[in-house]
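One protein chain omitted, others in place.
Order as written gives the chain letters A and B; numbering starts at 1 within each chain.
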Amino acid sequence: MKQNDQTLPVLEVKGLTMDFGGLRAVDHVDMEIQNGEIVALIGPNGAGKTTFFNCITGIYTPTSGDIIVHTKFGEKRINGKKPNQVTELGLARTFQNIRLFPNMTVLENVMIGRHCRTKAKVIGALLRDPGTRKEEKDAAAVSYGILEKIGLTHLANEMASNLPYGAQRKLEIARALATEPVLLLLDEPAAGMNPQETEELTGLIREIRDQDKIAILLIEHDMKLVMNLSDRIYVMDHGQRIAAGTPMEIKNNPEVIKAYLGEEADA
Amino acid sequence: MDYFLQLFLSGLTKGSIYALIALGYTMVYGIIQLINFAHGEIYMIGAFTALIVASVLTILGFSGLSILILAGIAAVIYSSAYGYTMEKIAYRPLRNAPRLSPLISAIGMSIFLQNYVLLAQTSDFLPFPALIPEFEFLKPVSHIMSSAELVIILSSAVIMVLLTFFIKFTRMGKAMRATAQDKKMARLVGIDVDKVISLTFIVGSSLAALGGILIASHIGQINFYIGFIAGIKAFTAAVLGGIGSIPGAVLGALILGWTESFATGYVSSDYEDVFAFALLVLILIFRPAGILGKSSAQKV
Partner (left out) sequence: MLNELKKSLITAVWFMFLTFPIMVIKVNTVYNTIVWRWHNLIYIGVGAFFGSMIWRWLHYKKTHISERNIRERLKNGLQNAIVDNKKVLYTLIAVAVAFTFAFPHMSNAYQINIMTTALMYVVLGLGLNIVVGLAGLLDLGYVAFYAVGAYSYALLNHHFGLGFWAVLPIGGALAMMFGIILGFPVLRLRGDYLAIVTLGFGEIIRLVLENWNAFSFGPSGISGIDRPSFFGLTLNLSQSMTALYYLVLGFAVITIFCVNRLQNSRIGRAWLALREDEIACQAMGIDKTKTKLTAFALGATWAGFMGVVFAAKTTFVNPASFTFLESAIILAIVVLGGMGSILGVILAALILILLPEYLRAFSELRMLIFGGSMVLMMVFRPQGLISNVRRKYLFDKMNFGGEKTNEAK
């Protein structure tokens, strides 16, 4: 199998369009993410980035276009699939406004991510047969391993709601990693973080890519982080893709500058 | 044809009453997204207050229209006072709680108020005086339409027109609509959101009280439990029309009134309540946004 081949795409998006009533939030956007690549999606507020995310992860059903995921089982078109099916196929996400399970422990939050990779049913839960027990044990162990990587083991038995902000953001990533994704989608992971935390986060994201060979698509407003981290950048404005390229190319793209600074910057 | 007309008018009467109660549900839902489970109890308390005041006035020697008006005023005042207090005690502290908490609180409130009236008054049905006078000019068509029905239909129509004006054109009405759209923004532009919510409860409760006194004098008896069934039916009406929408509540109420009236008239009277419940279940399953409601995408 050549699944970790750098040139193989993980995600292909073609002509993705999403209408809300008369409003076109995403307008024929194309995107391609290669295996092991870190791609950033940037754009001014209201450009349709989060809507784009929600379409890919199954929360919205796009009006038209194709979203194709390349898994080890082959190509799968995931338009209109439910979020849980998308996650099962290997796309995991975090949320812009943190959405943890506040009254569960940190470890349990991560173990939820193992749900789609485990199988125990009600009968198994009641009987606790050896198979179920092993599965439970493995789930706990894998989750603990992820917490170790993220650096949250000391909080494993705390309620998620008791964590400080930065740790909550990290826990969201841990939870997403537990689903064994091929592509990790991060929606403003550095929002509200101080420079030092952002630094740590950058390291963490790079580590996830390098060690776990997971491709990453992130929405972010922190340009320093974006320029530092990304292999390629897509820029959206008014629902349309206005530019794509390496950080260097994007920095000097007049279209992008215009989108960010307004029309006057043209002159 | 007479039978059809009779059913049509009795359906319209029922529908008008459901509409008066449904408006309270829909306004409260529109503004704080709460199913005010105890709204039916407010209507019941309105009817009880009217009964008590009317009886006292009768004994004191008042008569006719003056009883109707005074009892009506008392019912409105008390129902809105209960609605206002209820919001302050059971819902306001839960403004930021998980969605189900205020609903459970509302269910508790409903049980509490029912049993409060049961214990303080009685569990028996009480005869309600016929406060609405018989009109001479309706005599020839009395087999089709009673005076009470006429009064109910007309007064409901007037009340609804007034309500529409209030919401469309007054300062408070505009503040209400703004709060329903976006609480945070409303607060930023200087609207006292708490006051608006209180007012919504007061207006909704007054409408329920009017519904209570009208229907009670038509049917002629009340007990502590009338609020439950009426509440569920009015809620059905509100959902049918599209909860949060005021014309929707009226439309839904009329449809429900006619459905019940014709179904009991032509099919079977044993299952009157089943029709309403079945309608409720079916709408919620197949078109939870209702007839006039917009289905909104969930924000993530």
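Keep this in mind: a contact is a pair of C-beta atoms (placed from the backbone, for glycine too) under 8 Å apart; a residue touches a chain by one contact, two chains touch by 3 or more.
Computed from a prediction, not measured in an experiment: that's the story for all the values here.
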Subject >> Touching residue (missing chain; options B:Ile73, B:Leu126, B:Val193 or B:Ile291) >> reply: B:Leu126
Subject >> Among A:Ile68, A:Met104, A:Met223 or A:Ile242, residue touching the chain not depicted >> reply: A:Met104
Original post:
Which residues does chain A use to touch the chain missing from this display?
Top reply: 57-59, 82-84, 87-88, 92-93, 95, 99-105, 107-108, 111-118, 120-122, 124-126, 128, 132, 135-141, 144-145, 148, 153, 156-157, 159, 161-162, 175-176, 179
**OP:** May I ask you to list the residues on chain B that touch the chain which is not drawn?
**Re:** 34-35, 45, 48-49, 51-53, 55-56, 58-59, 74, 78, 81-82, 85, 89-90, 93-94, 97-105, 107-117, 119-121, 126-127, 228, 232, 235-236, 239, 270-271, 273-274, 277-278, 280-281, 284-285, 288, 298, 300
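To be clear about the criterion, only the chains that are shown with their structure count from here on.
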Original post:
Between chain A and chain B, what is the separation of their C-alpha centroids in Å?
Top reply: 48
